[in-house]
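Other chains of the complex are left out, but the ones given are in their true place.
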C-alpha cells in the first residue's frame, strides 16, 4: 500500500483496494484454491489492499464460520497488504463479533454500510456512533456511502459529523451518484480545517474514476475485473499524465459500463475473472444471477475490442 | 395449543401464539430468570405457543450464540407448547443455520419475513421458494406478511402461490394493514379448493383482532402486554359470544392503540410487562427506545382506567 496500512488502516491509505468476490465451486462450497490464486493475482497486480465480504463478496450468503475462515485465509495469504472486512449486519451484536474476530485474525480495518431504513441526518449519524461503539474504538472503519444501493443519502455535512464523532472513521468509500461534487465539497472542508483528513477511495465500479481522482480521491475501491488497469490509472493520474490516464480509462470504459448492471454486474465480473484464469468458477450462491449466452457473447466482444488497446484483455479463445 | 403443535407446527394451529420480547438486564445481558418467569406466565395465561426472535424480540441485537441459547432455554421451559423461532436473516446460510439448530433444540417451526428489497410478485415467490429450500423441507414455517414494516406487498394470489409451492408453509402471520379483506379472500380461496388450508394468526398488535377473528383468522400472534386478554377474546369469539368479546376488546383498545407506536411500542410493552411483574427490566439493547416521563404517566393512566374493567390491569401503585 502506498503509505497506508502496515498493521492498521489509517487516513493516509491510497491506491487500489480491490473489492474481492468470494469464489465458489460449482457445488456452492467456498473455493479455497481460487481464493489463494485471486489473492496472489491482486497483489501482483499492484493492489494496495483488498476488501472482502462486501456486497460483491456475497457476504450475507456465508455463515459466520465461513466468513471468518475466509478472512483468516486471505489475511494470511496477503501478508503485508491491508485487508478490510465488510461487517455490515442487521444488528450490532453480529457486527461486533465479526469485527473483533477479523481484527484478531489480522485485518487492517472494517467497512460498515448503513441499513436501508435510515432517513434523517440524525439517524445516520447516530447509527455510526452506535456502530463505532459496538466494534470498539481501536478498530478503524470505512464509511460506505452508496445511496443508489442502500437508499440512504448522506450529505457532506453528515459525513463530516460522522468523521468528527468517530476517530475510528479513517476512510470513505465514495459511491454516491453523482459523487464528483461531494468529493470536492469534502476536500474543501478538509482544506479549511472543517474536517480532519480522511482517505477517500471510490467505488461505483470505477465509472467515474477518471474525474474522481482529479477531484481529490486517493484511489479506487472497486471490483472491476481489471484491477491491474485501475492500478495503472491511479498511478498515471497521480503523476499528472492526464491524457494518458484518460486514454487508458476510455479503452476500458465500454466494459466498465457493462459491469454496471445491478444484479448482472457480479456475474460479468466473475465471468471475466474466470476467463482471465484467476478464479475457477463464476458460480454464485443464491440468490444469484447468471449470464445468458447473449451476454457472454457481448462480454467476449468487448474483451476482443479491449484487447486491441490493452494486452491484458487478450484472452485465450473459448 | 388447541389442536395444533405436538412436536411440529401444522396448519391446524389456533389460539394465541404470543410474540415474546427478549428480556435484558439493565447492563444489557440476556436475563434468564425473566425468560423463565415470562415463559411460565405465558403458559399459565393460556397461550398455545410462543414466537421468539421476531421483530419485537430484538432478534438482530443478539449474536448467534445468544439466539440459540434463548431458543433452547424457552423450548425446555415451555414443554409441550409450540415455540416458533424467527429466522429472518440477510442471507440463506445464516437462516438455515438458525433454523436447523432451533429445530434440533425442539422448536415447533420457524417464521420468515421477506427482505425489504423485494418488489415484484415473482421476486416474493422466488424468495420463499429459496428460503424453504434453505431451511429444508422438514421444517414448518410461518409466512410473515407485514407490509407496513417490511415494505413488501403480497397479494392474496402471491400468498396462494407461496402456499402451493412450499408444503412447509403451514401458517400466515397476517399483519397487512388493512388486512380484513385479505383474510376473507384467502378463506374464500380455501373454501373453493384454490388453496390448501393454512393457519392464520393475526399480528398488528391486535388492533383489528375483533374483526379478524370473524373474518376467519384462527387466533392471534402478537405481543400485546395482556396476552391473557387475547386468550379470553379468542375463546369468546370462537364460542360465538360476539358482544362479550367486543366489550372485552373495547376495554383494552385504548392501550392496544397506545402500543401501536412504531419504535415506542416495544418500550410500552416491556414497561407494562415489568409493571405486571413478568420481566425484571424494560431495558432494550441498541438501537432502542425508552419511555419519557410523560409517556409512562400516560400508560399508568390507561392502566388505571383499564383496571375498572379488567382486574388484571389493577397493578400496584408505583
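Letters A and B mark the chains as written, and numbering starts fresh at 1 in each.
Everything that follows uses one rule, which is that contacts are C-beta pairs under 8 Å (C-beta built on N, C-alpha and C of every residue); 3 or more make two chains touch, one makes a residue touch a chain.
Being a predicted model, the structure only gives us computed values, none of them experimental.
Taken as a whole, the complex in this structure file is built from 4 copies of one protein sequence, with 2 shown in place.
Here is the rule we go by: only the chains that are shown with their structure count from here on.
For the pair subunit A and subunit B, the distance between C-alpha centroids works out to 39 Å. Taken in their complex, subunit B has these residues touching subunit A: 59-64, 66, 89-94, 96-97, 116-117, 126-127, 130, 134, 285-287.
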